[in-house]
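Here it is: the structure, laid out below.
So, chain A:
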Amino acid sequence: MSDSPNITTSELLSPDRIESAIFSLAQAVRESCGDNDFALVGIFTRGVTLAKRVAKILADEGLICPVGTLDISLYRDDFDNEGTDLPRLESSDIPFPIDGTRVILFDEVIFTGRTIRAALDGLMDYGRPSKIELAVLIDRGHREIPIQPDYVGVVVPSELNEYVKVRFVENDGTEGVFLVTK
Partner candidate 1 sequence: MRLFKNGKIASGASPELVNADVLVNEDGVIVEVGPSLNGGDAEVTDCSGCVMVPGMFDLHVRGREPGFEHKETLKTCAAAALHGGITGVVLMPDTSPPIDSGNQLKSVQDRIVELGSIEMLQAGCLTAGRAGKELAGYSGLAALGVPMLTDSDRSIDCPDLLRRCMEYARDFDLLVTSHCETSALAKAGVVNEGRLSYRLGLPGLPAISQEISLVRDLALARHTGVRLHLQQISTGVSLDAVRLAKRAGVRVSCEVSPHHLMLSEEDITNYDTAFKIQPPLQKRENNEALLAGLLDDTIDVFASGHAPHTAFEKSADFGSAPWGASALETAVLAIYDRFIRVGKFNWDLLIRKYSSAPRQLVGLDPVAISMGEKANFFVFDVEAETKITPDYFRSKCSVSPFMEETFQGQFRETLIEKY
Partner candidate 2 sequence: MSELKPRKDLLDIESLGLDEIEYVLGNAVPFKQLFQRSVKKVPTLRGKTVLNLFYEPSTRTSSSFEVAANRMSADVTNFSVSSSSIVKGESLLDTIETLQAMQSDYIVIRHQAAGVPNIVAKHTGASVINAGDGYHAHPTQALLDSMTFREVHPDYAGKRIAIVGDVLHSRVARSTSTLFHKQGIEVGVLGPGALIPEGRPDFMQRFQSWEDVFDWKPHAIYLLRVQMERQEGPFFPSIAEYHKMYGMNSERLVSMRKLGAYLMHPGPVNRGVEVTDEAMGYEKSLISTQVENGIAVRMAVLHWLKPETQMD
């Protein structure tokens, strides 16, 4: 990545480190859920990738669970859409009944918590889950809403003037977690 003046980028997690973090996340989910039914719902865009990777790891161990996707653009309370005023909406797809289901929401980073708040509203407009839990790859702190993840890959302390960027091969062509300072 080329740096313009005043912007510095450093790699926080290498692809190997990411892989092991996601693996631990999957194990933690499995241990917690035991034999009970549960479903994974990934928040667009990279939360979906995360949920799918976790689902694959679980499937490889013989645990099949449904995966849904959730676009929360319509539920946001801010326009912090990485610079675009005109978000392209994605089709949410929840191919299983929400009523009475234990749902684990996935997002790649939790920061202020507002995204998750929007996701909770969005999810509950599909029905009434029996329980909702949250799994994130990175927790970078600075919560503005009282929401905490149940499963965390890595805690990354950060400053407010920094960006934590997660890159997945499926979405970005490269793999890594980066810290960008302005």
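Note that in this section a residue touches a chain if its C-beta (ideal position, glycine included) is under 8 Å from a C-beta of that chain, and two chains touch if they have at least 3 such contacts; residues count from 1.
How were these candidates chosen? In short, all candidates are chains of the complex that A comes from, given by their letters.
Everything numeric in this text was worked out from a predicted model, so none of it was measured.
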Only one candidate among 1 or 2 touches chain A in this complex, and it is number 2
Residue ranges of chain A in contact with candidate 2 within the complex
71, 74-75, 83-93, 121-122, 125-127
